[in-house]
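What follows is a set of notes on a single structure, which appears directly below.
Omission of a single protein chain aside, the complex is shown with its protein chains in their original locations.
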Amino acid sequence: MGSEFRLSDLAARIGAVVVGAGEVVVSGVAPIEEAGPGQVTFLANPKYQGFARDSSASAIIAREPVPGSRAAFLVSDNPYHAFACVIEAFHPPAVSVPGISDRAVVDPSSRLGTDVTVAPFVSIGEGAEVGDRTVLFPGVCVGKGVSIGPDCLVYPNVVLYPGVKVGARVVLHAGCVIGSDGFGFAPTSDGFRKIPQVGIVEVEDDVEVGANTTIDRATLGVTRVCRGAKLDNLIQVGHNVVIGSGTAIAAQAGISGSTRIGSRVMIGGQAGLAGHLEVEDGLMLGAKCGVPDSLRASVSRVWSGMPAMPHPTWLRMAILLPKLPELFRRVKRLEEGKKTRRGK
Amino acid sequence: MGSEFRLSDLAARIGAVVVGAGEVVVSGVAPIEEAGPGQVTFLANPKYQGFARDSSASAIIAREPVPGSRAAFLVSDNPYHAFACVIEAFHPPAVSVPGISDRAVVDPSSRLGTDVTVAPFVSIGEGAEVGDRTVLFPGVCVGKGVSIGPDCLVYPNVVLYPGVKVGARVVLHAGCVIGSDGFGFAPTSDGFRKIPQVGIVEVEDDVEVGANTTIDRATLGVTRVCRGAKLDNLIQVGHNVVIGSGTAIAAQAGISGSTRIGSRVMIGGQAGLAGHLEVEDGLMLGAKCGVPDSLRASVSRVWSGMPAMPHPTWLRMAILLPKLPELFRRVKRLEEGKKTRRGK
Partner (left out) sequence: MGSEFRLSDLAARIGAVVVGAGEVVVSGVAPIEEAGPGQVTFLANPKYQGFARDSSASAIIAREPVPGSRAAFLVSDNPYHAFACVIEAFHPPAVSVPGISDRAVVDPSSRLGTDVTVAPFVSIGEGAEVGDRTVLFPGVCVGKGVSIGPDCLVYPNVVLYPGVKVGARVVLHAGCVIGSDGFGFAPTSDGFRKIPQVGIVEVEDDVEVGANTTIDRATLGVTRVCRGAKLDNLIQVGHNVVIGSGTAIAAQAGISGSTRIGSRVMIGGQAGLAGHLEVEDGLMLGAKCGVPDSLRASVSRVWSGMPAMPHPTWLRMAILLPKLPELFRRVKRLEEGKKTRRGK
């Protein structure tokens, strides 16, 4: 806000090449439908090429210049990454003033690093540890024996149950709950008997967890979200699940107990995975798919549908579903034709 | 509680016509299965007509009298609306005593209107504004620069991230999160790079948002919930989504980034919409449907299924799905018949 850059300076900063007027001064960033003079914008989706042609933006970040556009181009191999850098140039992250609010309750046996921020109404339990420069927003509850690494952002009203371990540079969005009891009950003749859930959750470095997502503690052992995984909002992660490094999971997906997701997996919104199964590294699971069994890369890299099937199969199937009534009629006609012939 | 009305007075108050004994005194309201003498009830669903006939309620709100019932009728063109008015007559909304709790933390640079209620454990950030008569329940977190209009109810533990704008008469239920980061990450050779999410959320007048629903801030620009839209619990609204005015969305639905929902749209529970698509005004989307592409009213007004198809097509398809095994057998029989004939 208020910052200005010559386009050539901005290009150098983000590792892009200017095609066009490098001396132009830009003072902000905007979506491609809205960007005007003095602003930088970003062409991600090829279906927005028309916007690029008509845009009055001063500069457009793209993989290559769009013919017919008046704008200058910031050409980058990874325009999405360059775009991230440009946004950050204009909107440097808010810096919080470190300090411990006297409206927080911090157990004397806990250990806080340097330059930690503890907002009002935060509670920090017995023996908990909070790393350097980590920010705990209002209403965060840090249970007994929890450890949180350095440079984390823990947004308002996040709950970390006792014993949970969180790595460095982790972002936990508002209302997410880490370490609640796994869903385990033994049926007995007079109702359910709770299986005590005495394991923990480990959230490794560079993970981000969305708002109101829930990650259950292990029955025994560890529920683990590995390094660099990104979880969206309202996701359910069951007890003893392992989510591999660099895996991304969209909102409202659910992963049942003891399932193991590999590294760099992409899971679509509202997908559901049964328990005790494995998803191999690098697979993609479509939105709303339902996965009853383990998925192997050797069968398909992309899976969709309920129950999940290879994506190309699903695509063909999905086009034909609405034609099912017609197919029934055609089969009936064939049967009647047969009868007629027989009847002759 | 404790209030009594002559039926004729109640009818006048709610704009209904009495058919039957207007001088009867009623002192409460109850569901049709339970209502007894002295109580008013409500016939919404025609399948409950049997209850209306047998009811010992003193009065029934309905579009027209039910023959054979002993009750008086409060006849209204919009019985559901009339019912709302009757409930309110017997249960006037709780009035909170305005005041700022000394257990709240209110930044001195924030501006609070008249007769605002700020409960204990509320935090109000730098430069935030809260309109007249708005009630902030315990544990609400109002971020830096947030503005909230007059006559809002913000239930316990709601989180408003910095910069969020909320209109007048908005109801935000417990635990909902407005303005958390959109889910945007650029893949790079060493993992994901976060796209800073620097836009905001605007929640316009007369919107209601359910418990634990999450509405993400825009990457750039605005995520917007337009005037009079009603969102149920546990809904996910992605970054840069627009939800039109008067649109109603049932629980656990999810709307991916940059999708635009028209006005007066109805979306069923657990429905899922992909990103960057449009849903035209007035459409209805069935529960659990999955929408991969934009939906046009000219094709169908009601959509169902995964992937979504016109509702009448879905209905026919859905009836036939369980008969698919039979269809395979019938086709096999036809093929065998052909072979037999060929074999001859």
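The chains carry the letters A and B, assigned in the order they are written, with residues numbered from 1 in each.
Everything below uses one rule, namely that contacts are C-beta pairs under 8 Å (C-beta built on N, C-alpha and C of every residue); 3 or more make two chains touch, one makes a residue touch a chain.
Because the structure is predicted, anything quoted here is derived from the model rather than measured.
Enquirer: Just one of B:Val19, B:Ala248, B:Leu277 or B:Val302 touches the chain that is missing; which is it?
Expert: Considering the complete complex, B:Ala248 is the one touching the chain left out.
Enquirer: Which one touches the absent chain: A:Gly28, A:Pro79 or A:Gly175?
Expert: Of the candidates A:Gly28, A:Pro79 or A:Gly175, A:Gly175 is in touch with the missing chain.
Enquirer: Considering the whole complex rather than only what is displayed, give the residues of chain A touching the chain that is not shown.
Expert: Chain A touches the missing chain through residues 105, 121, 123, 139, 141, 144, 157, 159, 161-162, 175, 177, 180-181, 183, 185-188, 191-196, 198, 212, 214, 216, 219-221, 234, 236, 238, 240, 252, 254, 256, 270, 272, 274, 276, 290, 305-307, 309-310, 313-314, 316-317, 320-321, 323-324, 327, 330-331, 334, 337.
Enquirer: Kindly note down the residues of chain B that lie in touch with the hidden chain.
Expert: Touching the missing chain: residues 29-31, 34, 45, 47, 78, 80-81, 83-84, 87-88, 90-91, 93-94, 101, 103, 119-121, 137-139, 155-157, 171, 173-175, 206, 208, 210-212, 227-228, 230, 232-234, 245-246, 248, 250-252, 269-270, 287-288, 306, 318, 321-322, 324-325, 327-328, 331, 334-335, 338.
Following the convention adopted for this analysis, only the chains that are shown with their structure count from here on.
Enquirer: How many Å are there between the centre of chain A and the centre of chain B, using C-alpha atoms for each centre?
Expert: Using C-alpha averages as centres, the distance is 25 Å.
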